[in-house]
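Removed: one protein chain of the complex. Kept in place: all other protein chains.
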Amino acid sequence: MKKGNFDMKFNNQLNTMIHKLVTNAAAAVADITDGSTLMLGGFGLCGIPENCIQAILEKGTTNLTCISNNAGVDDFGIGLLLQQKRVKKMISSYVGENEEFERQLLSGELEVELIPQGTLAFRCMAAGYGMPAIYTPAGVGTEVAAGKESRIFDGKEYLLETAFNADFAIVKAWKGDTDGNLIFKSTARNFNPLMAMAGKITIAEVEELVEPGMLDPDQIHTPGIYVHRIFEGKNYEKRIEKRTTSK
Amino acid sequence: MKKGNFDMKFNNQLNTMIHKLVTNAAAAVADITDGSTLMLGGFGLCGIPENCIQAILEKGTTNLTCISNNAGVDDFGIGLLLQQKRVKKMISSYVGENEEFERQLLSGELEVELIPQGTLAFRCMAAGYGMPAIYTPAGVGTEVAAGKESRIFDGKEYLLETAFNADFAIVKAWKGDTDGNLIFKSTARNFNPLMAMAGKITIAEVEELVEPGMLDPDQIHTPGIYVHRIFEGKNYEKRIEKRTTSK
Amino acid sequence: MLDKEGIAKRIAKEVKNNTYVNLGIGIPTLVANYLHEGINVCFQSENGLLGVGPFPKEYAVDPDVINAGKQTITALPGASSFDSAMSFGMIHSKKIDLTILGAMEVSENGDIANWKIPGKMVKGMGGAMDLVASAKHIIVAMQHVNKAGESKLLAKCDLPLTGKNCVKRIVTELAVIDIAPEGGFVLIERAPGVSIEQIKNATAGKLLINGDIPEMAL
Partner (left out) sequence: MLDKEGIAKRIAKEVKNNTYVNLGIGIPTLVANYLHEGINVCFQSENGLLGVGPFPKEYAVDPDVINAGKQTITALPGASSFDSAMSFGMIHSKKIDLTILGAMEVSENGDIANWKIPGKMVKGMGGAMDLVASAKHIIVAMQHVNKAGESKLLAKCDLPLTGKNCVKRIVTELAVIDIAPEGGFVLIERAPGVSIEQIKNATAGKLLINGDIPEMAL
């Protein structure tokens, strides 16, 4: 190998990685059309892509299918989209904090698929790992199993659950770089890295955007290859659902 | 909720986690018996559990089934176990750096199952995630597919590969704490965190052992729940297979 | 008869040393308050934290650090955070020694229902279906009867199931009850001052009473 040459080439283009920077949330979601399927990261209101949700709201996009663990609360998170009836279908594991959601569901305005939380996580991961489907024991013997293939391995029954297929994955990270590498903070990680791997187009909003090389390669939770667009969000409210403290 | 009480209890037992410290490699591998199935982390000679391999060698354990991406080189890594004919069967993806291995294989002394590298990774992960089996496209249409169930999803064919089941997983990390949390360095990560999740008993040797609380929870690659025994290894040789440099 | 704190206190006795435990929302959360001295336990929260600590001081509240009940919490020394797939991965690979959760109904073969009342309440199963499908040991913490005075320990669950044949033990305000391998509610202990008759009356499913039933010590 011509080592000198190899070396030189790299020195001539220190920034060999692929840049994904967009200016703001509006630019990041500009091509999300009515009827799209979106994955939205977050657990409750923790680690949700506040900026993108707001931008979709302002853009007027409607008829959405949203895959997200929760549906926000009445006046925050995905709840804002529900309030304006932009959501045709929700795929979630728990929606108990949202009265408008429950009203739309019971009245039949909103289509809802409730799935186990681990199944939601595994179906995102499967997409990101190129697995067409996975087996999980969650939901065996319940109405979740209805119409699904089941199979016994070593005497235990599992359901076959297919990988998710979303037009856009929209995630929120703590730090990111312009190559799309993401780091999440504590339990704000939740579904974010899994959904980041699963979107046909993945949009990441981050609290702090840095140059490539500023993040330790060993600490990156989502490698940039999974992220197509990134921007630094602003005015994070980070609303707390249940503020519990000790003396 | 009695917040005061909740708070107090925790303050009384700052170290609530489960301690897993063993004194050294000999203690860590003491109950590995002849005929055991071992998973050994590492890629080539990078990130291999040098201390435990040496301890197994000294202990005289034999008739082992080893699941490891590679088989070491003639005089280092798993090659040391092969040299002394302690290995009955190897399950690996690439064994090209080891002449003694090739000799034992071609002479029929050693049973060998060669599997795709991604399949090896996924089968370890499946065990750690409680998935009994996974689907992968690797090996379709090749002799790897012989006798295996295959299935078409969305027009593409996949093989069903079962989760690995190992008596012991033996891994090497860069840093660890006494609760079993592990951090790996660069490409020395490789199969280590996957195997750590997959062993019935997981043994971790680390270059630097610290107290709980010294590692950032967000930077831990293997949560302590997957690790049963941990110790600080010594005299790491970290042999380099192919030293390549540039001017 | 026990109050909620009493139920939590009794369940705390079931928590063994050096174990990983997942606590559901409600009474189960209270169990952390009553662990006996010297019992080392590591709590998992399925939204992605191992080593859950107490609620934070007011000045240390962090919206990025919550438990599965969305309450603000802290992480103890030795904690680790991870994504939801790894979280349910450790649940499904049976690394969690004990799961304590609430229920709306339990049947005498160990079925549990706790996520839906058709046409009335739609909250979702959250992580409960995963937890009950794979837990090594499940204790249900609940009231013996519902608000309408109907028994929640039934021959067969009326509500949509969360999981089948999974509950091992139930602790209510009246009793500690095990699920017999061949089916049936085995009465293990009575709550202080509660008679066997009271427990019989509050249990719709088959109650099995073998010999003397001790009063629980708390």
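Order of writing sets the chain letters: A, B and C. Residues in each chain are counted from 1.
Keep this in mind: a residue touches a chain if its C-beta (ideal position, glycine included) is under 8 Å from a C-beta of that chain, and two chains touch if they have at least 3 such contacts.
Because the structure is predicted, anything quoted here is derived from the model rather than measured.
Could you tell me which of the visible chains the hidden chain touches?
It touches the following shown chains in the full complex: A, B.
Quick one: which of A:Met131, A:Ala173, A:Ile203 or A:Ile240 touches the chain that's been left out?
For the chain that is not drawn, the touching residue is A:Met131.
Which residue, B:Cys124, B:Leu215 or B:Ile230, contacts the hidden chain when the whole complex is considered?
If we include the chain that is not displayed, B:Cys124 is the one touching it.
Out of B:Ser36, B:Gln83, B:Thr136 or B:Thr202, which touches the unshown chain?
Answer from the full complex: B:Thr136 touches the omitted chain.
Out of B:Ala26, B:Leu114, B:Leu160 or B:Val210, which residue would touch the omitted chain in the full complex?
Per the contact definition at the top, the residue touching the missing chain is B:Leu114.
Please identify, in ascending order, the residues of chain A that touch the omitted chain?
Residues in contact with the chain left out: 1-3, 5-7, 9-19, 127-131, 177-179, 181, 197, 211-213, 217-218, 220, 223-226.
Name, in rising order, the residues on chain B that touch the hidden chain in the full complex.
With respect to the unshown chain, the touching residues of chain B are 43-47, 69, 92-97, 102, 105-106, 112, 114-122, 124-125, 136-144, 174, 184-194, 221, 238-247.
Convention: only the chains that are shown with their structure count from here on.
Could you pull out the chain whose C-alpha mean position is farthest off from that of chain B?
In terms of C-alpha centroids, the chain at the greatest distance from chain B is C.
How many angstrom lie between the CA centroids of chain A and chain B, rounded to a whole number?
A distance of 30 Å separates the two centres.
Between chain A and chain C, what's the gap in Å when you average each chain's C-alpha atoms?
30
Counting only Cα atoms for the centres, state how far chain B is from chain C in Å.
34
Could you list the positions in chain A whose residues touch two or more of the other chains?
Residues 122, 136-137, 184-186, 189, 244-247 of chain A each touch two or more of the other chains.
Pull out every residue in chain C that's touching 2 or more other chains.
Residues 49, 54-55, 75, 81-82, 85, 88, 91-92, 134 of chain C each touch two or more of the other chains.
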